[in-house]
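Apart from one protein chain that is not included, each protein chain of the complex appears where it belongs.
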Amino acid sequence: MASKLIAVVAGVGPGTGAAVVRKFAATYPVVLLARTPDSFSQLADEINGNGGKALGIPTDVSDAKSVKSAFSKIESEFGKDFGLAAAIFNASGGFVRKPFLELTEEEFVSSWNVSAKGAFLFSQATLPYLLKATSSSKHPPTIIFTGATASIKGSAQMSSFATGKWALRSLSQSLAREFGPQGVHVSHAIIDGVIDIPRTKEWLKDAGPDAKISPEGIADSYWHLHTQPKTTFTWEIDIRPGVEKW
Amino acid sequence: MASKLIAVVAGVGPGTGAAVVRKFAATYPVVLLARTPDSFSQLADEINGNGGKALGIPTDVSDAKSVKSAFSKIESEFGKDFGLAAAIFNASGGFVRKPFLELTEEEFVSSWNVSAKGAFLFSQATLPYLLKATSSSKHPPTIIFTGATASIKGSAQMSSFATGKWALRSLSQSLAREFGPQGVHVSHAIIDGVIDIPRTKEWLKDAGPDAKISPEGIADSYWHLHTQPKTTFTWEIDIRPGVEKW
Amino acid sequence: MASKLIAVVAGVGPGTGAAVVRKFAATYPVVLLARTPDSFSQLADEINGNGGKALGIPTDVSDAKSVKSAFSKIESEFGKDFGLAAAIFNASGGFVRKPFLELTEEEFVSSWNVSAKGAFLFSQATLPYLLKATSSSKHPPTIIFTGATASIKGSAQMSSFATGKWALRSLSQSLAREFGPQGVHVSHAIIDGVIDIPRTKEWLKDAGPDAKISPEGIADSYWHLHTQPKTTFTWEIDIRPGVEKW
Partner (left out) sequence: MASKLIAVVAGVGPGTGAAVVRKFAATYPVVLLARTPDSFSQLADEINGNGGKALGIPTDVSDAKSVKSAFSKIESEFGKDFGLAAAIFNASGGFVRKPFLELTEEEFVSSWNVSAKGAFLFSQATLPYLLKATSSSKHPPTIIFTGATASIKGSAQMSSFATGKWALRSLSQSLAREFGPQGVHVSHAIIDGVIDIPRTKEWLKDAGPDAKISPEGIADSYWHLHTQPKTTFTWEIDIRPGVEKW
């Protein structure tokens, strides 16, 4: 039994990652993983300054050593008997859109490296701590994977991003079938639209004020998934603006 | 603009329907539709006795006149300028499992009559009131359709139930695409497992205490769908026990 | 054991139906079902004049009596011990595209009446003859249902057509699971595009010479499905022009 419950979020950036961190930090100490401290330092300070607890660790989720090192640091900070109430995988490989015959092997592999191998490494690192938390966590320990439109559609010129996202979706389904019966809730979210972050400020300006997905809305849904009881697990939800064409 | 916001639930019975009614009755006056008063009388009394407001109306959702009559009664009770914050379609046609060549035309049609035609009539009756509530409802007005395993799988000897449920799913997707841009949230839930109600008490006894879906869990998820903002609509979720094979 | 093998095609018109009739008439006597003789008379004459055998019977597939009467006429013509090598269901209910709140109950029901109830009646009428042919037919007796884009997509304002087509797809899957093990091949084809027929002559003119689906191409694929052995059944294929966006 885990004596202390925490949450970990991989792929912390200005959008979904940050909103999810803030949402879960209201209840749990949260570990923030991103490749560079720039992605999480300010957010960690904000949470620690507001009476929450946040620990940022620079991590490359596609690298087994880096993931292992991150979890050593988590153990150093929280002790060996912590458990994970929640693990959110929000990292994505490079988004490339170009004619297939111009795609380099490196570009093709880059998406999979994060979306699939990264998710594999993250899952192997977190599942033992999620399993350890099944008896002590109020809500079933939960691992959530962030997908995209490309998780269910292989568009022209998008094979790099889509192959990674389809693989991620498949991984999450396989894990749901294996770990659901063991008390861990495995979910996959299809985020089908443009997320409202600084980088997309100028996008979809003509589509009205509600054309972009609110990161806070995504975080609320992730939290809802986390609170579902063992008898009522959702594997997959889709999330899109009401005005979206799909 | 609607001056009064209410909720309506079609297909009130001892499981999902009752749990959804209780959940939404904490916020809205709720109208309960079922073919016979036996299905809703006790529940309506319970809610009215607890300081809530419930109105039961015997209704056959597969009959246009009956549906029209129900909404006349709602107008008599709540006035002509009410709006719907939520409309839940939880009715199902007869569940028949038998060799295809033994199925009667009446049996085949019975599922569709409720699941598809009933959902059509319910949607046409509720959507004008949902649209009227878009400017005054705190949460986007929401219509939710209850599906089943048979919504995405046509099993052997199950063509009657499955054709109705597939049609319902299709209807909900078509409505989501038409009314999402108008501010109404349309959702579909795939309830993939046995629901824990008195009738199923003896079922799945060997599968452990968490093998059946909690109606309250379903109601919590429906309420979450209702609270999603316009930028973050979920069209479809699946819900099943963690131990379920799928 | 059936002493004589024939094929029956429901929904004979100028496109897919006629091409399928011609293809199967090269091997089997073919029965042509359509609501009015106008739809099949010329085609039946053509086949009978070319050394083939065709029998047209005016039939409303959504009416049980009409379907029963058609099979009585088939028995009168071919004798009681005929078997069906192939049964093709190519009928469709009315295609209506309009705002959901303007749809009449009659319009909503019309699609289902043909696509789902019609397919149910056709399947119940043909399956006994298909089963009877399993021991004598060179190719496994085959029943094929014609679907459309709307079989897998519920577009805005298309709920009537889509609910019927989703129901049809579900029916075909359920039948495949029940009758495949009994030696009958059940298939469903998603025809995803505009079919090249006189009525669509002016459509897609700017999209090039190959933008519309060739009915003969569909018929060739249906014939291929028919020739698949018992170990190698295809339940579903999609068919679309190479230039189609999807």
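Every chain is named by a letter (A, B and C) in the order it is written, and numbering of its residues begins at 1.
Operating definition for what follows: a contact is a pair of C-beta atoms (placed from the backbone, for glycine too) under 8 Å apart; a residue touches a chain by one contact, two chains touch by 3 or more.
Computed from a prediction, not measured in an experiment: that's the story for all the values here.
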Visible contact partners (per top-of-document touch definition) of the missing chain: A, C
Chain not shown: contacting residue from A:P37, A:G79, A:P128 or A:G208: A:P128
Residue among C:A64, C:V96, C:I197 or C:I237 touching the omitted chain: C:I237
Residue among A:R22, A:R35, A:R169 or A:K212 touching the omitted chain: A:R169
Touching the absent chain when the full complex is considered, from A:G49, A:P99 or A:P198: A:P99
Residue numbers in subunit C that touch the chain omitted from display: 140, 177, 180-181, 183-185, 196, 210-214, 217-218, 220-221, 224, 227-246
Interface with the unshown chain - residue positions in subunit A: 64, 99-101, 103, 105, 108-109, 112, 116-117, 120-121, 123-124, 127-128, 153-159, 162-175, 177-179
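As a working rule, only the chains that are shown with their structure count from here on.
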Relative orientation of copies subunit A and subunit B, as a Cα rotation angle in degrees, nearest 5: 180
Subunit B-subunit C separation of Cα centroids, rounded to whole Å: 34
Distance from subunit B to subunit A - Cα centre to Cα centre, in angstrom: 31
Approximate Å spacing (C-alpha centroids) for the pair subunit A, subunit C: 46
